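I have a structure here, written as structure tokens, and I will follow up with some questions on it.
With one protein chain withheld, the remaining protein chains of the complex are depicted in position.
Entry: subunit A
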Amino acid sequence: MAVLLLGEVTGGELSVDATSKAVAAVKALGEVTVLCAGASARDAAQEAAKIDGVSKVLVAEDARYGHRLAEPTAALLVSLAGDYEHIVAPATTDAKNIMPRVAALLDAMIISDVSGIIDAETFERPVYAGNAIQTVKSKDAKKVLTVRTASFDAAGEGGPAPIEEVAPADDPALSKWVADEVAESDRPELTSAGRVVSGGRGVGSKEDFAIIEKLADKLGAAVGASRAAVDSGYAPNDWQVGQTGKVVAPELYVAVGISGAIQHLAGMKDSKVIVAINKDEEAPIFQIADYGLVGDLFSVVPELTEKL
């Protein structure tokens, strides 16, 4: 059977990491066709064609797909859905916006945040903020799912697969893009970074978050934050790691001043090596950390930054 996978295209560029992990997750289900849609999408299609396991790339280049609005992209996916049993996307905010809409239009129940694939109709996914893993068997003719990328390794390079143009679908024109406010950063993207340094409520203020950022920059890491730090206004919401934020699984995760609430652990416990720095030796974060250091972050973190 065949799989249609929505590639993550932002500003004409393919998010290779997210797309490639989603391809690796589903390639056992059948031939994978990647759809790249955007105001400019041809470069993204070239990149997608090089992902191992991709048998074909469809490119839909049109202004209506330029700002990642849910309605036109969902209409496009539905117009192409006929040939496929599985319709898949990496679980990014864009896909979480689009895919349930696609599922409802196909009268199927969305299977969100899949963390394991058992067979063509059976999937594992975390529920209750990662406190339980549920196995679900879909009875729908078409399975629409989003894939939790942190649970899968990226596919290698292969191909190149052939690229075909597809015509845009009718645009329901229900919404209009107004503005994007992109956080400019030279740091790696949080969900695909090999190293992440996160700060929690213990950091104490927006100004003191600079300590976290300095350590991150020394390590070439992305910066993350706990929900408590975000709610306190120390860090922007798109840095949030956890069930209500981003799910990450880097090689190295450094948690600074983070107590380890369940909802935070759900977003980072698949990291390979976890380091915790906290002045409270009873903090739950130490129960999952590979290396724990009990101490005052305001002296420990600058020292660590200097000695690395």
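Side notes on the structure shown:
The rule is simple: contacts are C-beta pairs under 8 Å (C-beta built on N, C-alpha and C of every residue); 3 or more make two chains touch, one makes a residue touch a chain; residues count from 1.
Everything below uses one rule, namely that contacts and distances are computed from a predicted model.
When the listed names "3-isopropylmalate dehydratase large subunit", "Molybdopterin synthase sulfur carrier subunit", "Electron transfer flavoprotein subunit beta" or "ABC transporter ATP-binding protein" are checked against UniProt, the chain not shown comes out as "Electron transfer flavoprotein subunit beta". The chain omitted from view is touched by exactly one of A:2, A:39, A:166 or A:252, namely A:252. If you put the hidden chain back, the residue from A:180, A:207 or A:282 that touches it is A:180. By the touch rule set out above, subunit A reaches the unshown chain at residues 10, 67-71, 74, 92-94, 96-105, 107-113, 122, 125-140, 172, 174-183, 189, 191, 195, 219, 227, 230-231, 237-238, 243-244, 246, 251-252, 262, 269, 272-275, 281, 286-294, 300, 303-304, 307-308.
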